[in-house]
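All protein chains but one are shown at their positions in the complex.
For chain A:
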Amino acid sequence: MASLSEEVLLVVKKVRQKKQDGTLYLMAERIAWGPEGKDRFTVSHSYSDIRCQKISPDGKAKVQLQLVLHTGESTTFHFANESTSRKDWEAAKELLQQLLPKFKKKANKELEEKNKMLQEDPVLFQLYKDLVVSQVISAEEFWANRLGGINNGESAACENKQEVGISGAFLADIRPQTDGCNGLRYNLTADIIESIFRTYPAVKQKYKENVPHNLTEKEFWTRFFQSHYFHRDRISTGTQDIFSECARQDEKGLKSLVTQGVKNPMVDLLSLEDKTLDEGYGISSALPSTSHASRTVKESSNFAIIKRFNHHSAMVLAAGSRKRDVPADQASETSSTDGNSRDSDFFQPPLKKVKLQEAIEYEDLQQENRPKTVALNLKKSDRYAHGPVPLQSQQYTTSQDIINSVNYIKHEMSNYKPNLTQVLSSAAASSAIAALSPGGVLMQQVAQQAINQMVPTEIQAELKHLYVAAGELLRHFWTCFPVNTAFLEEKVTKMKSNLERFQITKLRPFQEKIQRQYLSTNLTGHLECMLQAAYSKFHIWQTRRMMRKT
């Protein structure tokens, strides 16, 4: 049962686990559950063992809390109290959320990593079994070289995290739900709040000013959504709204954005115009009106919406290109794409020049600046005629010989008639067949190639394991050289004794085993050779050390 010194932080009755009713206890250092009526805890986990907690989504009838441990197993608790299940569940969840981060230990993580590595790589697992379990080398040595990569890899990954951009539709995604009684319910998540702050720094400023002094967060957001600032029309600007200033600022920003113009001097926005055909399809002589007053109500609201859309897009783009984690000082922002910043662009004339140059020059038509090469100037090109072929002793024939041979062959072939029935004598044929059959003169190598068919597969597998284990030990041994420090000296001596132990405990029994099976092939010759090389190196090193000391 719980020791008396343990402080119980929360008790939740009627919590089911594995279809059994019971009580959940949250203590200072562990979470425990005991079945109803019993004194003992059947389930107890200390917070350091718990990796994370999972909660069932809000809509589900069953209110559940799942604890996932470092070892991978999980325990589920079902809050079955009809009236207070939700409250209990929330309380438990909050408490766990506060307590778990305190107890997270890094050491468990390493153990997890080791286990994962062993499970994923069967060769490594076999090596571990061969070397550590049979006590040829210790576990620290085994993991010494392998775990270094893990910790380094993680930190590198964290540095290259990409920044998350802002979705252009984040305001639309809020999607108000009707509450049932003429109200609207807006669902705000931390992401959306962050997007709003990033896009509209004015709103962020207002938030900082008012929360938590004047308004609670909930009130602030309620006001935000209620204000005309948020709504599409934005025609009336009532002064009691805290957001009316934002609206004025936005207008100013939009105006400055328009005066700034587009950076690319090739793009002429002014030539674009909304040309709508008025009544009469352009034929009737209605005067085009440009004054604000003669605009219809519908037109002006269209204008307002379009203006708002433009402003919103400009703010989203500006927020995306702004660097993250800049201290909230608007004046220090130097991005000139943001309508609200006061920056003058010094860069327009050279930019135009650059753009023009880009348009008229093609890179591949320019003169190439390749590195200087040496021209090929062959003096003795007849060397290529024979190429890298070695000189072979020529058989010299005298011209008389040549004449004789040619005459002889001419004479022979002048009366040539194919005699296909006397091509081959049976004696010659059978000797040729004998030479070509396995074991014959020409087929000597074929017999030797079948060694992998002569050795049974278990022996082959065992030999492979031996090679892997021996390779690992030899790698540790050879990396000790050159022996510079005292640590390496110790290690090299230890490795030599490990190698000897390996030879005695693993290699000798294997050799005896294959000898018993009358396998004449020498399978372990190479392994012995490698071990001998290591021993001789050690011996040389030791004698040199002795000589240096004396």
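The definition used in the following text is that a contact is a pair of C-beta atoms (placed from the backbone, for glycine too) under 8 Å apart; a residue touches a chain by one contact, two chains touch by 3 or more; residues count from 1.
By definition in this document, contacts and distances are computed from a predicted model.
Enquirer: From the names "RING-type domain-containing protein", "Autophagy protein 5", "V-type proton ATPase subunit c''2" or "General transcription factor IIH subunit 3", which one matches the UniProt record for the unseen chain?
Expert: Not shown, but named in UniProt as "General transcription factor IIH subunit 3".
Enquirer: Pick out which of A:Ser431, A:Gln460, A:Thr521 or A:Thr543 touches the chain that's been left out of the picture.
Expert: A:Ser431
Enquirer: From the listed residues A:Met413, A:Ala486, A:Cys529 or A:Met546, report the one that touches the chain absent from this view.
Expert: Looking across A:Met413, A:Ala486, A:Cys529 or A:Met546, the contact with the absent chain belongs to A:Met413.
Enquirer: Please give every residue of chain A in contact with the chain that is not shown.
Expert: Against the left-out chain, chain A lists 374, 376-381, 383-392, 394-395, 397, 399, 401-410, 412-414, 416-426, 428-429, 431-433, 435-436, 438, 441-443, 445-446, 449.
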